[in-house]
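For this view, one protein chain was removed and the others were kept in their places.
Chain lettering (A, B and C) follows the sequence in which the chains are written, and residue indices restart at 1 in each chain.
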Amino acid sequence: MKIDIQSQNDERNVQIEKVGVKNIKYPICVEDRTNKTQQTIAEIDIYVDLPHDHRGTHMSRFLQVLNSFHGENIIFHLPALLLEVKNQLNSEKAYINIRFPYFVQKTAPVSGLTSLLDYDCVFQASLASVYEFQMGVTVPLTTLCPCSKEISNYGAHNQRSYVTILVRYSDFIWLEELIEIAESKASCEIYPLLKRPDEKYVTEKAFDHPAFAEDIVRDITLVLREDPRIKWFSVESENIESIHNHNAYARIEEQKS
Amino acid sequence: MKIDIQSQNDERNVQIEKVGVKNIKYPICVEDRTNKTQQTIAEIDIYVDLPHDHRGTHMSRFLQVLNSFHGENIIFHLPALLLEVKNQLNSEKAYINIRFPYFVQKTAPVSGLTSLLDYDCVFQASLASVYEFQMGVTVPLTTLCPCSKEISNYGAHNQRSYVTILVRYSDFIWLEELIEIAESKASCEIYPLLKRPDEKYVTEKAFDHPAFAEDIVRDITLVLREDPRIKWFSVESENIESIHNHNAYARIEEQKS
Amino acid sequence: MKIDIQSQNDERNVQIEKVGVKNIKYPICVEDRTNKTQQTIAEIDIYVDLPHDHRGTHMSRFLQVLNSFHGENIIFHLPALLLEVKNQLNSEKAYINIRFPYFVQKTAPVSGLTSLLDYDCVFQASLASVYEFQMGVTVPLTTLCPCSKEISNYGAHNQRSYVTILVRYSDFIWLEELIEIAESKASCEIYPLLKRPDEKYVTEKAFDHPAFAEDIVRDITLVLREDPRIKWFSVESENIESIHNHNAYARIEEQKS
Partner (left out) sequence: MKIDIQSQNDERNVQIEKVGVKNIKYPICVEDRTNKTQQTIAEIDIYVDLPHDHRGTHMSRFLQVLNSFHGENIIFHLPALLLEVKNQLNSEKAYINIRFPYFVQKTAPVSGLTSLLDYDCVFQASLASVYEFQMGVTVPLTTLCPCSKEISNYGAHNQRSYVTILVRYSDFIWLEELIEIAESKASCEIYPLLKRPDEKYVTEKAFDHPAFAEDIVRDITLVLREDPRIKWFSVESENIESIHNHNAYARIEEQKS
């Protein structure tokens, strides 16, 4: 008779922090402030802890639990999904990471033409005795260098930057809220579709609002500090410098008491 | 007169944890157990903290300090490099990450033919009042599934896996030592060049040494626990499953008391 | 008055083969053999040629045309989309590349459990006086080495491989047909969800069907040659070798007369 190897007793006395499946491509449904829900495609990791005396986990059960939540609005079902993972795998703690692009309709500032901009988002959750969740979004935007503007007789170097905000919250926050916070602190926000009057607008707006990576993470920090729903956050800005072949970077992390 | 914007006072009262330059490609020299030193090409990040009352850091100084250590055996000069970064940037703490490929000569198990295998490595260091350093290496190897072997009448699925070991140590450890630990716990180690008798050897050796991702991180943990030089470690294994389009993953992290 | 720079006359006498927008993330709708249509997320490039006497193209118009086809089943609207691009940009030729993941439900061979497998697909089309279209899919599968099996007393190294088929056709072909051709020539096809009896089945099936990268591209070639709808094809196989840190690769391209 064949042995169930994974279920064997393990004598090495080594607990495993995380074991599971990584980089599963999977279609998901997420909450959308404007359109109620949005279909997107995620890359998902699911892990559990493994007690010191169990030889192996059962990888197929992660997929079965994931499948049983197919089509559901994922953010509201994460606690139930993680509980089911914990139960199916007989573990103390379950973890999930979900990375996905999310689209928001942008309206060009002068022409009013609309188009869809993509934002890379992440949900990270775990369930042991308590459920923990953090949510993040990476926002592309324009930054214009204050130093370059100040020291030059004309012009100023600017570039595409990526701001990433991660938050843990007590009350629900929309991805769109985090996006708006990031975009409001940029030299200018980004649009997929810009006509000539729009391009004049964004060029001049960026020139009027120079911001270092340092300025952007600080200004966003001030907003996140004021929001009573947010318990913890981190904010990063990475500039794809137009005058260098490396990037400028700044990061702040704060735990509210 | 032009203002030095970065040196302006900042009233927002927000300290920045990390600010600096990211993804600099740079040729470096690293310690090599066999050949004394090895030239390689790194991707480097250097950051400092920024006090709440300083508007910006001075990005060019990171490059100047890095250039002043060009050609030096990098691992032994990291404390001096970080001290110079701290001084040049008037900061409390400086950080550096260095990612690079490292080559070790492998000897095929039967034919004895030699070839060069690449390992992705990382040095991560910081200097505040104390100097902290951790070193890591990602080791490609073969894993063969114990469950597949047990339940099947013949054959067993196997695949390329990547094991990553990160350590903090009290006494010097060679990258080669970490590589040997990882390879000794694989179903079989990997070689760039294998003749037919070698291929027979590695096929049978892998079949004789089936190992889950769980087994590999546990067996490596037992070795790292026993090494008195190691104060902290993490070990991950990621299998590029041959029977799935996602990966299997396991991770352990331990702080020794 | 501001000049329309792009519309200026150009005296350099250099025609540009392709100019346009690259790496637009965009939600699309594609044909699905089982479910009629499938929502997915694409990365899109759109280009036109630019005559020697025009200074620049009008980048915003590419986005406007793309938006005007939002929500349509994209494959059937590509000729109309490219015609509109040509007209809007006053060009002789228009090009589009669309890369997207596509999901197909797989049924495990013994347990009958179902799960979704992702395939990276591509549509490439151009319109000058004639419309040209090619379609491709990258299929993950298991390959088991015939040499390793033959020379070893037991076992055989195997690995995940990626087979890419590109075709130009006269009559419509489903992505699912190309996927089935690739999977039928593998050592074994891949499933996201496999229970123990399934894992026994795929392990033994792969062992019973060893195949080099060379075998797979040849066997697929024989099928594609026989299909009268296919006018041109290429087929590649890339094995993520379990015994090396590099890949094995084979490619065939054939134009039918």
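By definition in this document, contacts are C-beta pairs under 8 Å (C-beta built on N, C-alpha and C of every residue); 3 or more make two chains touch, one makes a residue touch a chain.
All values derive from a computational prediction rather than experimental measurement.
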{"item": "Given B:Phe103, B:Phe133 or B:Tyr169, the one touching the chain that is not displayed", "value": "B:Phe103"}
{"item": "Listed residues B:Asn67, B:Asn87, B:Thr107 or B:Ser184, member touching the removed chain", "value": "B:Asn67"}
{"item": "Residues of subunit C (touch criterion as defined above) contacting the omitted chain", "value": "2-3, 5-6, 10, 12, 14-25, 45, 47, 50, 55-57, 59, 146-147, 150-151, 212-215, 217-219, 221-222, 238, 245-253"}
{"item": "Touching residues (missing chain, whole complex) on subunit A", "value": "117-118, 140, 142, 144-145, 147-148, 151-160, 188, 190-192, 194, 196, 199-200, 202-204, 206-207, 240-246"}
{"item": "Subunit B residues touching the omitted chain (full complex)", "value": "2, 4, 24-27, 39-41, 60, 63-64, 67, 70, 101, 103, 113-116, 118, 192-196"}
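Rule of thumb we're sticking to: only the chains that are shown with their structure count from here on.
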{"item": "Overall pattern in which the protein chains touch one another (line/ring/star/complete/other)", "value": "complete"}
{"item": "Centroid spacing, where centroids are CA-atom means, of subunit A and subunit B in whole angstrom", "value": "25"}
{"item": "Centre-of-Cα separation between subunit C and subunit A, whole angstrom", "value": "28"}
{"item": "Chain centre separation in whole Å, for subunit C relative to subunit B (CA means)", "value": "34"}
{"item": "Shared-contact residues (touching 2 or more other chains) in subunit A", "value": "2, 24-25"}
